[in-house]
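Here is the structure we will look at.
With one protein chain withheld, the remaining protein chains of the complex are depicted in position.
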Amino acid sequence: MISFTCDYSEGAHPKILERLAATNLEQLPGYGMDPYSESAKARIRAACGTPNAEIFFLVGGTQTNSTIIAAMLRDYEGVVSPETGHIGVHEAGAVEYTGHKVLTIPSHHGKIDPAELEAYLTVATTDPNYEHMVFPGMVYLSFPTEYGTLYSKAELQEIRRISTRFGLPLMIDGARLGYGLASPACDLTLPELAGLCDVFYIGGTKVGCLCGEAVVFPRGNAPKHFYTITKQHGAMLAKGRLLGIQFDTLFTDNLYFEISRHAIDMAMRLKALLLDKGCTLFIDSPTNQQFIIMENSRLEEFGRHVAYDPWDRIDADHTAIRLATSWATAPEHLEELGKWL
Amino acid sequence: MISFTCDYSEGAHPKILERLAATNLEQLPGYGMDPYSESAKARIRAACGTPNAEIFFLVGGTQTNSTIIAAMLRDYEGVVSPETGHIGVHEAGAVEYTGHKVLTIPSHHGKIDPAELEAYLTVATTDPNYEHMVFPGMVYLSFPTEYGTLYSKAELQEIRRISTRFGLPLMIDGARLGYGLASPACDLTLPELAGLCDVFYIGGTKVGCLCGEAVVFPRGNAPKHFYTITKQHGAMLAKGRLLGIQFDTLFTDNLYFEISRHAIDMAMRLKALLLDKGCTLFIDSPTNQQFIIMENSRLEEFGRHVAYDPWDRIDADHTAIRLATSWATAPEHLEELGKWL
Amino acid sequence: MISFTCDYSEGAHPKILERLAATNLEQLPGYGMDPYSESAKARIRAACGTPNAEIFFLVGGTQTNSTIIAAMLRDYEGVVSPETGHIGVHEAGAVEYTGHKVLTIPSHHGKIDPAELEAYLTVATTDPNYEHMVFPGMVYLSFPTEYGTLYSKAELQEIRRISTRFGLPLMIDGARLGYGLASPACDLTLPELAGLCDVFYIGGTKVGCLCGEAVVFPRGNAPKHFYTITKQHGAMLAKGRLLGIQFDTLFTDNLYFEISRHAIDMAMRLKALLLDKGCTLFIDSPTNQQFIIMENSRLEEFGRHVAYDPWDRIDADHTAIRLATSWATAPEHLEELGKWL
Partner (left out) sequence: MISFTCDYSEGAHPKILERLAATNLEQLPGYGMDPYSESAKARIRAACGTPNAEIFFLVGGTQTNSTIIAAMLRDYEGVVSPETGHIGVHEAGAVEYTGHKVLTIPSHHGKIDPAELEAYLTVATTDPNYEHMVFPGMVYLSFPTEYGTLYSKAELQEIRRISTRFGLPLMIDGARLGYGLASPACDLTLPELAGLCDVFYIGGTKVGCLCGEAVVFPRGNAPKHFYTITKQHGAMLAKGRLLGIQFDTLFTDNLYFEISRHAIDMAMRLKALLLDKGCTLFIDSPTNQQFIIMENSRLEEFGRHVAYDPWDRIDADHTAIRLATSWATAPEHLEELGKWL
């Protein structure tokens, strides 16, 4: 059986495994103080065009989100997120566990509408009772979103203008960042994205690593003692080399971008295949997550041959499902899928 | 330069890397639902003699400690620990971050004195003001301790009797569990240890893994929804296979025990070497962490050749240092060390 | 200038002040161990028809809500509330500060629709990803609601059935409980209400006290060590007598019910006056909070004579405002108001 369930079905890109093996018996300092972590940071700074960036390697996405958010907010502040934001839905309340409210605004296929954001922040800061309410303390968005969609550069600039107007840092959840940047629909570069936010992370788990997310504070603007904060959150690896070596490899010879592009190529071929087979798109996604609407009557048989992610109930007879490609998707996977559509 | 700084200087046992490579392109479910995680759990249950154990794979030690402790305590409870317990000293307040106090009792080279524990609990539960104080909610100890020392079976039984008398679960931090069990001074087996506590973990990070700790609730007594709790704590890996495959390998053909025994063999040869060279032991440790007292005047030169861990100030002229062996320590390391003692 | 801003504009009912003065120099034990607190509990148990109720006196509403909710939830659980519930809007994130998410469902003039609650809980407990999401752990509603509305007995019974079906305790925020029970539109008694929920509180602050809320666990079902939990939350008064004496007075000779009835009489006269003056009701509230829609052009002048609470923006030219009566509202207040409508 073939799986299009998600983009973390396989292990790591073979070059990463090779590098882990090649360096395995080197005795290295722990907790991210090893030279591979340093080298990875330098390469990421170069890729982002942010020579003063402070970079930290954390282990997984939920952990990274809650650690960053807790570090950037004061106790009385919450994080503004579209209501479909990963932090408010599928992270088991990790943000609230650190004491902070997720302040939701409407989601448009995963995206914030800048005008709605501005209206929300205007009310939140002028309400006669605002001192009895949670203060918006930062803005969170995902690039690409949980629905595979992308913000245009103009949209990000507008969100940036608004968050700056209200004095709020802007965070970009880049769990699938590579797949966003590699999309033909993407009109910004990594340095441009880095310049438009106050913190973002470069997802490794879903883009070729065994685990790991590289948190980037682009202008040396990390919260004081963020290193200790990661320890307190249980987000610091003793063998930091595991993260350092992976990201060092990913950012050598453009590997991160190449494997992302491969995933997007596969996704575009997947979309063409789906349309060719007469499938109805649920969302016209430009990234590695593709969504179709399928008759419930077909799901059982289809599911016997293809693992997929059930996404949303459309009506009594139809379900939206997700099919995702990744760095590891091969043309044969698509061929096999084609048999069962 | 040779390093005896710690037991996490190298990567992973080669068999683990081989297994990761061999399974790399298999498409597997995420979040620990893969067959390797299941197999690893079965092997660990067998090794512990606990057929009903519930087992969870977490990523690192601090994370594991704070997740278990928060899950087992009610809001008004704290965790009793010797004052040198890792949770109260070197985890950046991760336990307090979850809202719980670490209630300290004296440490004797890292160990709890059972009589002192019983006296403490007696006072804590009968103090006229006890309802205005933090309730002891569980007992935490490390095996081996942060000072390399071990509890005898009789001591653990006594601590178990006391914690049971006061209705408190007993937790054993086994970050270095293998090195404890493999010590010639250890008079209990893994199944005996499992039978004497309510939760413990089998450290992987320090015993051959890239990362990972296997949490064992030996009698199917995991806190309700512990799986979700790990997610909330940022302790759940998307690619759970990384942990499953590592532990499955460690518990195949007794690898965990063999590599632990190797580390202890090296440690005993290290101790002999130290004594042979006229060093003064700081603690006569039976496990992989060895401690000596060195003249400060010698430290700089020594440190140019051997990486070590400064441990404690003895007096104006002397410092206690730690030298640790691990699964990766080779006889040549000892030879090299011998040159500089 | 007359004020209809809220129901906490005046001090305490005179009988309470008299009783505080009369007992002032008695030497009494602290922390709620005084005989007045005991007597007040006995009277409340009698009034509720709950001989086994456990009762605690806390100081204010936000504190009471967050303390109860934190005490009743496990770490991985959230509290289900209509989106206008006080806990999710005007309590500065006090619930999230204790680590818990407020899970919102739609609000209908402040009320939960039972069918929507059941649908929500059904999805929340069967979603394929529910183990990665916050578990609903209890249901919260206000009686009367923040919009002055009331649940019928049948509605509460239905909500009770649903919360029981899903194993969730039901909490009733009774900050204005007296005003609800005294409404002619109310079809249930205090004992009936006590029988339909797992915890509720009898608001004192807004119903005649200087401060104080009486938390009732009707069937002796208080969370373990709730007393200590109130201490931990800063919700325990050293001079518990202040709360005990107030509630003992309120529940002597039906004072609580009489002053509530007075407020409702005043509210019904207020509503008649508003209608008589041609005002448009925003909500047809059966309790002490009345809401009208006023032209913005009139607000400034009106506000020079009558203090009111701006409630909601209706459109560019109209605003909904709240006018509240209380135990302290006198007929002359209404006469004065009449002049400016």
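First chain written, first letter: the chains are A, B and C, and each begins at residue 1.
Operating definition for what follows: a residue touches a chain if its C-beta (ideal position, glycine included) is under 8 Å from a C-beta of that chain, and two chains touch if they have at least 3 such contacts.
Since we're looking at a predicted model, the values are computed, not measured.
S.K.: Relative to the complete complex, which of the depicted chains are touched by the chain excluded from display?
M.R.: The omitted chain makes contact with A, B, C across the full complex.
S.K.: Kindly state which of the options A:N65, A:Q232 or A:T249 is in contact with the chain not pictured.
M.R.: Answer from the full complex: A:Q232 touches the omitted chain.
S.K.: I'm checking contacts with the chain that's been left out. Which of C:V134, C:L156, C:I172 or C:L237 qualifies?
M.R.: C:L237
S.K.: Identify the residue among B:D7, B:D34, B:E54 or B:E91 that touches the chain left out of the display.
M.R.: Missing-chain contact among the listed residues: B:E91.
S.K.: Specify the residue from the set B:D75, B:D173 or B:D198 that touches the hidden chain.
M.R.: B:D75
S.K.: So that we can see where the missing chain sits, which residues of subunit B does it touch?
M.R.: Its contact residues with the unshown chain are 75-76, 78, 89-93, 96-102, 128-129, 131-134, 310.
S.K.: Tell me, which residues in subunit C touch the chain that this view leaves out?
M.R.: Interface residues of subunit C facing the absent chain: 2-3, 5-6, 8-12, 14, 17, 20-21, 23-30, 59-64, 66-67, 91-94, 97-98, 205-206, 210-211, 228-229, 231-239, 241-242, 307, 328.
S.K.: Which parts of subunit A face the unshown chain closely enough to count as touching?
M.R.: These residues of subunit A touch the chain that is not shown: 31, 70-71, 74-76, 99, 131-132, 135, 224-225, 227-229, 231-232.
We adopt the following convention: only the chains that are shown with their structure count from here on.
S.K.: Could you classify the connectivity of these chains, where an edge means two chains touch, as line, ring, star, complete or other?
M.R.: Here the contact pattern is complete, since every chain touches every other one.
S.K.: Could you find the chain whose CA centre sits the greatest distance from that of subunit C?
M.R.: Using the mean of the C-alpha atoms as each chain's centre, the farthest one from subunit C is B.
S.K.: With chain centres defined as C-alpha means, what is the inter-centre distance between subunit A and subunit B in Å?
M.R.: 33
S.K.: Centroid of subunit A to centroid of subunit C, CA atoms only: how many Å?
M.R.: It comes to 42 Å between the two C-alpha centres.
S.K.: Could you list which residues of subunit C touch at least two other chains?
M.R.: 75-76, 99, 131-132
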